[in-house]
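Mind having a look at this structure? Questions to follow.
Only one protein chain is missing; all other protein chains are in place.
Labels run A, B and C following the written order; every chain starts at residue 1.
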Amino acid sequence: MPHREEVVELRGHIIDSLILSKVLDTIMEMGGDFEIIEFQVGKRKMDPSYAEILVRGKDEEHLEEILTELRKYGAVPKHLGEVRLEPAPADGVCPDGFYTTTNHRTFVLFDGEWLEVEDIEMDCAIVVYPEERRAVAKPIGEVKEGELVVVGDQGIKVKPPERPRGKKGIFGFMESEVSPEKPTPTLVRRIAEEMARHREEGKIILVLGPAVIHAGARDDVAWLIRHGYVDVLFAGNAVAVHDVEVSLFGTSLGVDVETGEPVKGGHSHHLYAINEIRKVGGLKEAVEKGVLKDGIMYECVVNDVPYVLAGSIRDDGPIPDVVTDTVEAQRLMREHLKGATFVLMAATMLHSIATGNLLPSWVTTVCVDINPAVVTKLMDRGTAQTLGVVSDVGVFFPELVDRLRELESND
Amino acid sequence: MPHREEVVELRGHIIDSLILSKVLDTIMEMGGDFEIIEFQVGKRKMDPSYAEILVRGKDEEHLEEILTELRKYGAVPKHLGEVRLEPAPADGVCPDGFYTTTNHRTFVLFDGEWLEVEDIEMDCAIVVYPEERRAVAKPIGEVKEGELVVVGDQGIKVKPPERPRGKKGIFGFMESEVSPEKPTPTLVRRIAEEMARHREEGKIILVLGPAVIHAGARDDVAWLIRHGYVDVLFAGNAVAVHDVEVSLFGTSLGVDVETGEPVKGGHSHHLYAINEIRKVGGLKEAVEKGVLKDGIMYECVVNDVPYVLAGSIRDDGPIPDVVTDTVEAQRLMREHLKGATFVLMAATMLHSIATGNLLPSWVTTVCVDINPAVVTKLMDRGTAQTLGVVSDVGVFFPELVDRLRELESND
Amino acid sequence: MPHREEVVELRGHIIDSLILSKVLDTIMEMGGDFEIIEFQVGKRKMDPSYAEILVRGKDEEHLEEILTELRKYGAVPKHLGEVRLEPAPADGVCPDGFYTTTNHRTFVLFDGEWLEVEDIEMDCAIVVYPEERRAVAKPIGEVKEGELVVVGDQGIKVKPPERPRGKKGIFGFMESEVSPEKPTPTLVRRIAEEMARHREEGKIILVLGPAVIHAGARDDVAWLIRHGYVDVLFAGNAVAVHDVEVSLFGTSLGVDVETGEPVKGGHSHHLYAINEIRKVGGLKEAVEKGVLKDGIMYECVVNDVPYVLAGSIRDDGPIPDVVTDTVEAQRLMREHLKGATFVLMAATMLHSIATGNLLPSWVTTVCVDINPAVVTKLMDRGTAQTLGVVSDVGVFFPELVDRLRELESND
Partner (left out) sequence: MPHREEVVELRGHIIDSLILSKVLDTIMEMGGDFEIIEFQVGKRKMDPSYAEILVRGKDEEHLEEILTELRKYGAVPKHLGEVRLEPAPADGVCPDGFYTTTNHRTFVLFDGEWLEVEDIEMDCAIVVYPEERRAVAKPIGEVKEGELVVVGDQGIKVKPPERPRGKKGIFGFMESEVSPEKPTPTLVRRIAEEMARHREEGKIILVLGPAVIHAGARDDVAWLIRHGYVDVLFAGNAVAVHDVEVSLFGTSLGVDVETGEPVKGGHSHHLYAINEIRKVGGLKEAVEKGVLKDGIMYECVVNDVPYVLAGSIRDDGPIPDVVTDTVEAQRLMREHLKGATFVLMAATMLHSIATGNLLPSWVTTVCVDINPAVVTKLMDRGTAQTLGVVSDVGVFFPELVDRLRELESND
């Protein structure tokens, strides 16, 4: 008899999180079959539900394929085997068929114990250290020869975020479509409330693109840093250079930030700004020597807010603070993202998606961009928890600062 | 005891269509409570499921509010009352609290019988004609004084489309996000297959914006009409005028459609085109008198394809064929949409959303636009069945015609 | 000898307005030839320049074609004939070869006198009334049988706006590209200054799309009307309906404008809003009867600010105030635009372009939209004087009101 079957279990808010539906749907789409063996619906909203489902595939391989998909929804075979491990054949190379991670909480059954995978992030491999009884998500490039890498899907449990229930969270409406028709003032107020909370209890990452400076929001971002709303800054060479240019010349790419008019001779300013910073050796040195006296980078330096300026092939210069090796820049970003609870991304597709790729799915993420495509792409690429705000950073940041000031004065 | 309860029933593919989840979710979000009285899961993919749910509200009014929401998902009270009817107080005015329609199949329980609501369309009232035992969806403006209008939600059953099961439909992947990263050649091939099928078995509506002509797709659209792929054309004054301009002068808004270069003196062409049509009295007359010899409108005339050219405040002229009264234009569009099975919208936000508003939810709808916001907005506004194709009509239509030619030569 | 020649004259700031270049360029592109007969450069910035150019065409017709193009730049034949007039053959039909207008100041040489064309607007015909010695621009559709219409280009002088010289105007930087990278706070401050000035000395037209309400800027727009910054409002049914919906239900398309969350049952609100207004007979009646107590339309009614609500095929209802005939709506818009000095357009492509089409080229025009394509299209369609602000109306209007308040308190 060619058929093969296995019983999987599902627990939790599997109906209102749409998980049961997706599981049954997946089985059917993949050409499998199922029977519901047992089904207990949580009759009240706080009760979890439970289901046992008999999954049937055409043959062993087909069944395995189906079970692999089901694991993404937290459906685990009732009689679960342990994870299978194979040594990495070389530095930066994984064994064939290695398991690739999602950005959800993940556990592996190793030696009879469920280990939570540390540093989880999408598109990684999982390395198990048997001695230490630890499992860690690692980008392929960082796996060392001989490290034990999880292969196949056996012994793995994934917990996608269940929907907030009863009362929705502060961003309860954030799942709906990306649209410029949302009431921006309301969004700004809520983001301010969240940032006030995360300043106290969490860790806030700010991800910036250069349009923040061109659009006139530099002073507001500097205010955020000065007032403790930023724990780490991610940006590129351009943000730092334009910020310095404003400080030294009052222009951004040669355009007067007060009047909005191009300044004659201003086209040299950003290169002169770069040259000044190169001359003294970096941003910290520029602050110490009194060359740089205000702005975003200045506030980072004097308030000990670490920053990662990641290099790109568009950079002029760059200034010495820029990490020109992209693999090293990613590594530093990963380091700083540990413990992050709130990420605010503004006006940069490159850095927003790069940061999104490194985030676990439970970190609150807000992306502000005038181009709806940036937010859409961020969510397409897996950072589905993002609250997209289609707005103009030039007026968004002033409003945000106004709301935060109000909250501070109410305390 | 302040609580009030009612038992509702759900039938159909309520799990894999996510309907059960939405129902339970809605109850909880609205502060209500529930118990699952009975639950039978369809154990195989062709079996429907069934659930009986006891819904509890804080008081009569609260319960009513919840039941109103649940009706949208097809959840009907087990012991269902009949629809309540009240006469319209004046022409074009509905009684207070009148029921407003969705674009899904809808039934009303009248005099012991479930009547399917005719001409269903979102944002209408329902008028019941007791003598004829008919229920009809009508825009507010068309309701006549004294007609019996459904008020409240009692006695109403709504059937949202259940997801195609097992094998997905030809547009199985169409629910995913609007994105320019879809493989356009594949999309075009599938649209061609659908159009070939609907030409035989259905009724195809083509909705056009003027960019179709500027972008160079006029001959391809004319081909579609000539070959029977268009049963009705919806457009505005501009499409017709630019189409005539190409025929008379070889330019579109003064730009040579062959070379893409502005023609000296060409700025007068579109006004001259309008004047020519006004002179002879209309498009049909222009064809008869040999003034208009090719193009989109020409093909409509000689192939007896009806068209509705709806007026807008941007129109120059307009030509006599344009229906300048927007209420009358809507009425004509409604008339022509009866029996439509496939709608292809290209390069127009205004006409696409206007047409979408008039469509039942089961009509296959494709919207091609280079601006993803158009498709997003169409779906935001309730035309959720839309397959959005983010592409350039200037190359989309030639490809579509190539695919249709291939299909024809394969027959 | 087949060649034909004619001397044309150019006067004014023909170098720094690039007019001379365009004239020479046009002659060469069209295959003509020229000699500079006389050339006096204004040696100081206030001096006009003067040039006499001999233009040579291959034959009479070719020369005529060239001269026709040159007239757009104000280059007039030295020995200029009078305008040629022909009677309109029927109502709404112009004689063949009729002259089509630009939106620049235009003069016709009639009976030895230069008459300035009244009500100038792009894409019109010019009708001359010999008795009254008047010339008037009229849309084709409004030309009456027998009226004398200008044909050909002879006897016509067009004065495109010369560039502001020396010190640039308040929007001196407005000619540069449409870009979201402009410093929005600066733009807002300048727009506020302009509006303060035009409130005193001019006539301000506000053109609105419904996103203004969804995005949360309703109170700010109401403030503008209450404080005299709006002389006429142009919008559509949707703006009025959503505005009323907020007043009656606190929602816009069913979304709570305070919290940004959809309200259960809210999908009926906009139809209920329409029904309420239809019930009482219109917006004015709704204000008088105390049904409508605040908002944009309320402020228009109580402050006697006229409005034109133009119909579209997307309208639900519509409410009785809507002008459903698009030709009549255009006519009313034309009427109200007379004497306009400043136009602020926000979040509507349809109404912005429609209004732009009706404006002379010297009216200061600002278009705020989150979609750069709207502004680009407005300029493509000939409203080249537009200052485009790529921003979010939800934060733009609050900022604008803040700046206007500051200006008021400084007085």
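We adopt the following convention: contacts are C-beta pairs under 8 Å (C-beta built on N, C-alpha and C of every residue); 3 or more make two chains touch, one makes a residue touch a chain.
Not measured: the values here are computed from a predicted model.
J.: Could you run through the displayed chains and say which ones the absent chain touches?
T.: Touched by the chain not displayed, across the whole complex: A, B, C.
J.: Based on the whole complex, identify which of A:106, A:154, A:251 or A:357 touches the chain you can't see.
T.: Of these options, the touching residue for the absent chain is A:357.
J.: Return the single residue from A:40, A:68 or A:259 that touches the missing chain.
T.: Of these options, the touching residue for the absent chain is A:68.
J.: One chain is left out of this view; which of B:36, B:94, B:211 or B:378 touches it in the full complex?
T.: Only one of B:36, B:94, B:211 or B:378 touches the chain omitted from view, namely B:211.
J.: Which of these, A:9, A:315 or A:402, touches the one chain of the complex that we don't see?
T.: A:315
J.: Tell me which stretches of chain C touch the chain missing from the display.
T.: Missing-chain contacts on chain C: residues 15-18, 20-21, 24-25, 28-29, 33-36, 39, 41, 43-45, 163, 165-166, 168, 177-181, 372-373, 376-377, 379-380.
J.: Give me the chain B residues in contact with the hidden chain, please.
T.: 172-173, 176, 180-188, 190, 211, 214-216, 252, 255, 257-262, 370-371, 390-392, 394-396, 398-399
J.: In the whole complex, what residues of chain A lie against the chain that is missing from view?
T.: Residues 26, 29-30, 65, 68-69, 89-90, 92-94, 96, 98, 100, 123, 125, 139-141, 264-265, 267-268, 270-272, 274-275, 278-279, 310-318, 324-330, 333, 349-351, 353-354, 357, 371, 373 of chain A touch the chain absent from view.
Everything below uses one rule, namely that only the chains that are shown with their structure count from here on.
J.: Which chain is most central here if centres come from C-alpha coordinates alone?
T.: Closest to the centre of all protein C-alpha atoms: chain B.
J.: Taking all residue numbers at the chain A/chain B interface, are over half used by both copies (same) or under half (different)?
T.: Chain A vs chain B: same; shared/all numbers exceeds half.
J.: Taking each chain's centre as the mean of its C-alpha atoms, give the chain farthest from chain C.
T.: Looking at centroid distances, A is the chain farthest away.
J.: CA centre of chain A versus CA centre of chain C: separation in Å?
T.: Each chain's C-alpha centroid was found; their separation is 45 Å.
J.: Centroid of chain B to centroid of chain C, CA atoms only: how many Å?
T.: Distance between chain centres, rounded to whole Å: 33 Å.
J.: Between chain A and chain B, tell me the centre distance in angstrom, where each centre is the average of that chain's C-alpha atoms.
T.: 37
J.: If a residue has to touch 2 or more other chains to count, which residues of chain A qualify?
T.: Within chain A, the residues that touch at least two other chains are 168, 180-181.
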